[in-house]
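For this view, one protein chain was removed and the others were kept in their places.
Now for subunit A:
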Amino acid sequence: MTQTSEPSTVDLSVFDEDTVARARQLISRYPLSRSALLPMLHLVQSVEGYVSQAGIAFCAGQLDLSNAEVSAVATFYTMYKRKPCGEHLVSVCTNTLCAALGGDAIFAKLREHLGSEGKPLGQEETSGEPGTPGSITLEHAECLAACDLGPVLQVNYEFYDNQTPDKALELVTALQAGEKPAPTRGAPLTDFRQAELQLAGFFEGRESDLDGPSAAAETVRGARVAADNGWTAPSMSDDVAFPPVPEKK
């Protein structure tokens, strides 16, 4: 008896035809089907707001893997959440550099604000009923590759650069009130589940999301200084030839 024929006791009805079609599409992108597992876990997370037992069973079924195999993968990665997330996921970078510039203070302030009964909100805990409007899951994150813009935080993986505790508090308060303040770089804010659908590789009908600045002002500082000073890389000559085909040894 193969493991995949184990009786499925979980109800998979939450994954509709569209989701099944998307899962199939993911599989077709890769030379070997199992490579579709990471995107597929993002996909099930976009449906349920976390990776549930049903989500695991769904992926296992699509990929002909056992639930245990899928579960072992899902639990390895930070971005797959094991509890239902809020409408928004707020991730504050508290790695050393951001922390030194105020990241720790930002995280502390948000924990306190989102906590209840005098108890600060813990790592990956949610304020409000998960999934309902204005609910927020809070986490501290490792370096988000935006150190020159630190301290940074993300909402649903969109960047909010150069934060302070007060700015972050204002942002989160607005999110709780149902507003969607624009990220510094990135597309108009949606919610955690829609972001997860995009991470699975589905961007249909969202072409205008590509807009926004090419880069942050910080990103182009060097290029700008060079332009202002007339500095360039040495010029290329017009007739560059390739070296001869090397002889086989």
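Quick note on the criterion: a residue touches a chain if its C-beta (ideal position, glycine included) is under 8 Å from a C-beta of that chain, and two chains touch if they have at least 3 such contacts; residues count from 1.
One rule holds for everything that comes next: contacts and distances are computed from a predicted model.
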- According to its UniProt record, the missing chain among "NADH-quinone oxidoreductase subunit F", "Transketolase", "Sulfonate transport system ATP-binding protein" or "Urea ABC transporter permease subunit UrtC" is "NADH-quinone oxidoreductase subunit F"
- Query: Of A:48, A:87 or A:158, which sits in contact with the chain we cannot see?
  - Reply: A:158
- Where subunit A meets the left-out chain, the residues are 29-32, 34-39, 41-42, 63, 72-73, 76-80, 91, 94-97, 99-101, 141-150, 154, 156-159, 183, 185-187, 195, 198-201, 203, 206-207, 209-210, 212, 214-227, 229, 231-234, 236-237, 240-246
